[in-house]
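Step one of this worksheet: look at the structure below.
All protein chains of the complex are present and in place, except for one that has been dropped.
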Amino acid sequence: MPTFDQITDVLSRQAIELPSWAFGNSGTRFKVFGTPGTPRTVQEKIADAATVHRFTGLAPTVALHIPWDAVDDYAALRRHAEDQGVSLGTINSNTFQDDIYKFGSLTHRDDAVRKQAIDHHLACIDVMDATGSRDLKIWLADGTNYPGQGDLRGRQDRLAESLAVIYDRLGPEQRLVLEYKFFEPAFYHTDVPDWGTSYAQVSALGDRAMVCLDTGHHAPGTNIEFIVMQLLRLGKLGSFDFNSRFYADDDLIVGAADPFQLFRILVEVVRGGGMEPGSPVAFMLDQCHNVEAKIPGQIRSVLNVQEATAKALLVDTAALARAQEDGDVLAANGILMDAFWTDVRADLAAWRETRGLPADPMAAYAASGYQQQIESERVGGQQAGWGA
Amino acid sequence: MPTFDQITDVLSRQAIELPSWAFGNSGTRFKVFGTPGTPRTVQEKIADAATVHRFTGLAPTVALHIPWDAVDDYAALRRHAEDQGVSLGTINSNTFQDDIYKFGSLTHRDDAVRKQAIDHHLACIDVMDATGSRDLKIWLADGTNYPGQGDLRGRQDRLAESLAVIYDRLGPEQRLVLEYKFFEPAFYHTDVPDWGTSYAQVSALGDRAMVCLDTGHHAPGTNIEFIVMQLLRLGKLGSFDFNSRFYADDDLIVGAADPFQLFRILVEVVRGGGMEPGSPVAFMLDQCHNVEAKIPGQIRSVLNVQEATAKALLVDTAALARAQEDGDVLAANGILMDAFWTDVRADLAAWRETRGLPADPMAAYAASGYQQQIESERVGGQQAGWGA
Amino acid sequence: MPTFDQITDVLSRQAIELPSWAFGNSGTRFKVFGTPGTPRTVQEKIADAATVHRFTGLAPTVALHIPWDAVDDYAALRRHAEDQGVSLGTINSNTFQDDIYKFGSLTHRDDAVRKQAIDHHLACIDVMDATGSRDLKIWLADGTNYPGQGDLRGRQDRLAESLAVIYDRLGPEQRLVLEYKFFEPAFYHTDVPDWGTSYAQVSALGDRAMVCLDTGHHAPGTNIEFIVMQLLRLGKLGSFDFNSRFYADDDLIVGAADPFQLFRILVEVVRGGGMEPGSPVAFMLDQCHNVEAKIPGQIRSVLNVQEATAKALLVDTAALARAQEDGDVLAANGILMDAFWTDVRADLAAWRETRGLPADPMAAYAASGYQQQIESERVGGQQAGWGA
Partner (left out) sequence: MPTFDQITDVLSRQAIELPSWAFGNSGTRFKVFGTPGTPRTVQEKIADAATVHRFTGLAPTVALHIPWDAVDDYAALRRHAEDQGVSLGTINSNTFQDDIYKFGSLTHRDDAVRKQAIDHHLACIDVMDATGSRDLKIWLADGTNYPGQGDLRGRQDRLAESLAVIYDRLGPEQRLVLEYKFFEPAFYHTDVPDWGTSYAQVSALGDRAMVCLDTGHHAPGTNIEFIVMQLLRLGKLGSFDFNSRFYADDDLIVGAADPFQLFRILVEVVRGGGMEPGSPVAFMLDQCHNVEAKIPGQIRSVLNVQEATAKALLVDTAALARAQEDGDVLAANGILMDAFWTDVRADLAAWRETRGLPADPMAAYAASGYQQQIESERVGGQQAGWGA
């Protein structure tokens, strides 16, 4: 097994983008609970995200969601972020909250609706130009609730056409990542339900179109690390949306539901070159903190990814290859589990301190007074949520 | 196979309760779409429900949801319903939308929260006294999102204590039905996740406590008709919440996702005596019409149940028993399928006309002008939804 | 809705290949039950398959499984089949029953094992040359049971190399179809687990490599008709393995578990041109008759496909397109359901008679004495099963 010192180089490269919306309120169709201190503005969201980075050193960028985070002056927003010590990252489009999109957006059979959805994405690319963002992430709520409601084939063809228009508008350093999702909010069919569909669509576009893998968007039992392996192999894994789930798209804290799965995913990321310098893989959180505190929830999340990455890097790959070659199933599995069961927390804590970071970011945040400060300062106004 | 004439006696007894909230707006955490004509008040919801009954003869009662449908004068509401030709039915409690219930209601570890939740149910029984309702239906959102968040065992014990207080308040003709649900809105554990838990809890209460089976609240692959059989056998099937699903608790129109499953469920209902006079089984819809028209959606739903019931009644049970006795798998399955594949729609249409009902309720409703009327009249105000 | 007469042209083109192994014994890891009359030889299997065709007119070809159906003289076997009125169809390879394949075949890290597996496929192509078969179907049991046991990425790369060698050996009129499967017999990872992997692999090979979709090989809840649509759209749907399932790869009679799903699949087949003359889509059964009679089980199966196809052809596509265009969800769904609920059995029976076939193939077979004959004649010897 490598020593901890041998893996810190890679660990020091790790960067996990935070979603601005994780700091706003979220919930279920039954209830969205508010909490004291919740941001009212994108600037406050960025301040919270920067706080996570300050305590962890892991989260140097913030993803924006348009229109939730739309502002008049993106250059100013960019400076605001940089003043806080972070950068603006992926731009996420939204074609699921206007009444016009009730029956689809980029797949809609009405040319006018489709044009509006395309134009929204072109406007998002304008934002990217202003923020310096590399990635446009497209997650579509498009789908149907009843068999017969839509023409699956026609919708797929129109999706291809719409994406081509958007892709053509990208700058040479910009990328499009297409997310897939098994179901929800559509309950019969989803227009991009699986990695195969996303892969087929982005392959038709070109080299700068890639797949976004959200760890909560699969059928029960799906072997997600296999998909990670396959997309890396095919050169089409553009980004991760990390979260975890017991049931559907629960959007729980990454690693909370099945920490062994997160470890296996990171083992395949490492195996496939996803942690190497210049790797095209972007790492991002996409979670909901429905009942837990938001800022510590994000801190916990990036730490979970860091711990799982450390364990993945500790796998004794030479010994593993030998056991695999020998057909020694128990030995091979045991080598993997040795890394998983190794408690990396003390080593990580000590290493953090060498980098000027708190050994225990959760405790340090709790002791910092930041939470009390925002709870007392952020009074009045409209707490941010998915609607605004 | 029985003739259609031989099954009309049973069909004429069929009654399917409508949920008042099906006429309000509903949606997902991503978006709730509004539609013209949506009721603003419980009175308007009841008018819509009565319309469904007028066109189908299948829906003589309306379930209320407290506090969504709370009024000052329930006697007046009862008369309003009777004037429209329907009665008030099951009272549904709600302990999932107040901030105080964020970490539970009847299971909460804080005595004060638990008392408030119990008191809400006692108030619901007061409503039942005023409306003449028989059933108090309890569906709990109680649960946790993360392992460790709650003490599963303590919560279960407190649930038992809370239910006992509520049960004791019931009048001699009133019942408590306890619904179970696999997951959502809680994403790690649900306090009443399966029929076994509901059965154990209601068995501890007494004869007038029974299980409510919502057809969308099971793990993937669950054989629901088996549970129907078992609960009927144990004398504890109190009521159905009908809807359908492809994935999670999609709340689609009953029979839309898997009409063969609905047929099998009704076969077991018939087999277990659930359609006999005096049966304790109450039939109710619990659906969301997120993207389809609401009143026709409810008409379609009760017709789906009626058609499936007719098919279930057409099973040649004598021949089926013989084939089962012979171990002739294909013959037995074939006898069941013969009933399923029989197109009962023309017979039902003709029979409806003999009862003074439209042959085609969907077409009759469309031609009636009711939809246009409510769309023009119901302008202004706040459309009803889950929040009000 | 089209009239029945308008769809008979397409119906008369329908051909469903039967698997020779459906006539042998099959079961679970717990028990394989034998039955009187079970074939002992491939010749007897073909005789049974030809019997299914004689009673239904739907099953003109028989798929072989090598080595289960290996013979010395394939030309003689071909004549035997033709004498019975059927042809030899798809050749299925088998790399899952030799001890050498315990840890993989085409993916194995040992060159010698991989070569043996490749050679087996080349030998299968030799058989195809002799039998005149068009398709080589590859289903791999390759996979692992424990994380770490194998190198997912290396296995995928080796799979690509192995398939390329096999593909190169195909004649200009021959095809390779690669089946995918979610799990079993491997319980951690499967080397071709989903359509995306099969699609990526066959796309790398060339035009005559296509995907085989087995309807039982998906994760719970997967929308299979979407995959049918997508593969037809991408020009890569080579063949179906029909069967049905409630849980895992149950291999029940096609249409038995979810007849509405089968209908939806065939709607997409029709929509995507899969029933048109010259379509590349081959239709085949792949089932197990563990507890039911085998020959009637196959008759029932092809009739189920025929009935579902008839219903799919009856969809009023013009009205459906209008309702979709109008965003009328209930109308669109209703148009689809109208076709599904139409009882096509009497029309099909009458049409069969016009073609010199029995109106009721199940009854005709039962009355034919064939079953009694084989039960009395096929005494002694070793009943065919998966092992031989």
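For clarity, chains are labelled A, B and C in written order, and residue numbers in each chain start from 1.
Just so we're on the same page, contacts are C-beta pairs under 8 Å (C-beta built on N, C-alpha and C of every residue); 3 or more make two chains touch, one makes a residue touch a chain.
Nothing here was measured: the structure is a model prediction, and the numbers come from that model.
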In the whole complex, of A:Gly154, A:Pro259 or A:Pro280, the residue touching the missing chain would be A:Pro259
Contact with the hidden chain, among B:Cys288, B:Val329 or B:Val344, goes to B:Val329
Where B:Glu225, B:Asp251, B:Glu292 or B:Asp347 are the choices, the one touching the absent chain is B:Glu225
The one of B:Arg40, B:Lys102 or B:Arg345 in touch with the missing chain is B:Lys102
Omitted-chain footprint on chain C covers residues 26-34, 96-97, 99, 102-103, 141, 144-147, 149, 182-185, 187-188, 220, 245-248, 250, 252-253, 256-257, 290-292, 386
Residues of chain A touching the missing chain are 220-221, 223, 246-247, 256, 258-260, 291-293, 296-297, 300, 307, 329-330, 333-334, 340-343, 345, 362
The missing chain sits against chain B at residues 102-103, 109, 144-153, 156-157, 182-183, 188-190, 193-197, 199-200, 218-223, 225-227, 229-230, 232-234, 260, 264, 268, 271-272, 320-321, 323-325, 327, 329-330, 332-337
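To be clear about the criterion, only the chains that are shown with their structure count from here on.
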To bring the C-alpha trace of chain A onto its twin chain B, one rotates it, in degrees rounded to the nearest 5, by 180
Taking shared numbers over all numbers used, above half giving same and below half different, the chain B and chain C interface sides are same
Of all chain pairs, the one with the most contacts is A-C
Chain B to chain C, mean C-alpha position gap in Å, rounds to 40
Touching at least 2 other chains, the residues of chain C are 220-221, 223, 260, 329-330, 333-334
